[in-house]
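Before we start, here is the structure in question, set down as structure tokens.
The other protein chains are all here in position, but one chain of the complex has been omitted.
Here is chain A:
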Amino acid sequence: MGNFDGDSGTVFEQSYATTNGNGKVPNGNGAADLSAPEKQELLRKFSAPAYTEIRTRRCQPKPANDAQSPSSINYHPEKKSIPNGHASILDQESKPNQAEGKLSPELEHFQKTSFEEVPLHTACLTYLGFYLLMILGYINQLLFVPKVATEKGRDGYVALYDAFESFYSRYVYRRIKDCWNRPICSVPGDELTLKDRVTDDYGWSFKFTGTETRCLNLGSYNYLGFAAATGQCADDSEESARSSGLAYCSSRCELGDNEQLQELEALTARYFGVEDAIVFGMGFATNALNLPSLLGPNSLVISDEKNHASIILGLRLSGATTKVFKHNNMRDLERVLRQGVCYGNPKKGGQPWDKVMILVEGIFSMEGSIVRLPEVIALKKKYKAYLYLDEAHSVGAMGSRGRGVTDYFNVDPKEVDILMGTFTKSFGSAGGYLAGSKKLIDFLRTNSHAHCYAASISPPIAQQILTSMKTIMGEDGTDIGRKKIHQLARNTRYFRRRLAQLGVITYGHEDSPVVPMLVYLFSKIGAVVRTLTTRHIAAVGAGFPATPIMEGRIRFCLSAAHTKEQLDFALEAIDEIADDLGLKYSRKPRDPNPVIY
């Protein structure tokens, strides 16, 4: 059981809600319409996990095959008749993912963003728990050094690793190591198939059991649901691979440039409404290998404290002076900016900076918050700084036309000096872009490390971006793209409101499809991720060092491929787990009214 064989292409078609894995928007047949044999099939699929559930409060073990089929969920029975997510009711029911602009940007931000404080006793417990883990780890290290932890044939060499770092990864992180790097063997679409693995030695090593578990996917960055093995995108990509091969084995500046990439750059520029764009094969490298060209040693960079590692690496390589401001805090940004501009470069006796650059992300992937773009732009103008906006998570996912946070806030994209983003997420492909003025892009073409030295994008990968981008823009002649954007906005609002109603603490902005749910304690991260897996839900945990010690969290990423039934299925499981594990930390009043999808 739980071990369905056959190729996942066909299994995918039998997903429990609708056939929306193939790049098409679902078409109205909710799970309620499933026939009896299909339900049987569902129950079979959703049973016999290879993971053990962790229960603390309510200790009656459930029978293994009791995982509920989503159709039996009746959270709001009176709303059950609403069909799920489609054009007929779309226009009156759901508003697009867009800032309303009725309030001042500041007020709107405060109304829609939540970073609820942790209750004091939880904070104490979290620290206590963490130190306990460290102490236990330390004792463990004293008593037991496994063979893998030593190096062979390098006696007398200086130790390769920092002692704390290897201690942490071996004796603390290892305890919940099974929650990451889980192998899958299917499309990371609305569902995914985990390859089950077990560990006999407390996380030192894993073995495959040979079984598989089908899960609802709340972990992948598949915001618009373009990850699919069938449908237009996959067809076009395959054709491109057949006509142009799999790679160029050369950089753009030697024999790697081609018409497809030029088309992609032109399309990207058009997508954002800017003059020009340049594309690279990896989003991480887009930041890390282009920031150094744009900044010199006499540049000041003002960077959000939650910025991504690729940005931080790029800044390190650039040699610019970096000052950090508090996450999304405009007052702190202004303070740092003002100080920087007024006092100049201290290393050069207060001489003015060549340039000052503000570096922010559109959606912060660990916080779920949305940058306060209108205010950042006002500050940038006031202090004559340049603005670099990393839209890795927001492009496609934000704004009524999917153009990212500029679209969301109705800001002219030309107000942002450098638009950066990746094709890995909403477009379901790989790579990154920089877009902006022609002058900027020409400069990059002649100075970008990645453009000159790194391999150019593989044709099927570029084709996936082209097709999905055209779909979002409606240039394929359908309204699939528009529907996807609306579906995501709708899913996001529904899911976030329902979570708030459950009483768990979530971070971030109500329109952000990245939803971190705070669990605080390190060990609860493991417990929640494992238990969710037994309920056939794949989610991501994040703890120290990716987050502050205090703020362990579970992150859900919503997708336009999810249906209401799928979200309800997840919410019901989360509700129970939150009760079992005591995650309902929120002290905010809960909305007693049912949340309308």
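Keep this in mind: a contact is a pair of C-beta atoms (placed from the backbone, for glycine too) under 8 Å apart; a residue touches a chain by one contact, two chains touch by 3 or more; residues count from 1.
Throughout what follows, contacts and distances are computed from a predicted model.
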{"item": "Identity of the absent chain, which is to be given by its UniProt protein name, from \"Serine palmitoyltransferase 1\", \"Ciliogenesis and planar polarity effector 2\", \"Intraflagellar transport protein 25 homolog\" or \"Actin family\"", "value": "\"Serine palmitoyltransferase 1\""}
{"item": "Selected residue (touches chain absent from view) among A:K425, A:K470, A:R490 or A:H562", "value": "A:K425"}
{"item": "Of A:H308, A:R372 or A:R493, the one touching the omitted chain in the full complex", "value": "A:H308"}
{"item": "Omitted-chain contact residue, chosen from A:R270, A:H449 or A:K584", "value": "A:H449"}
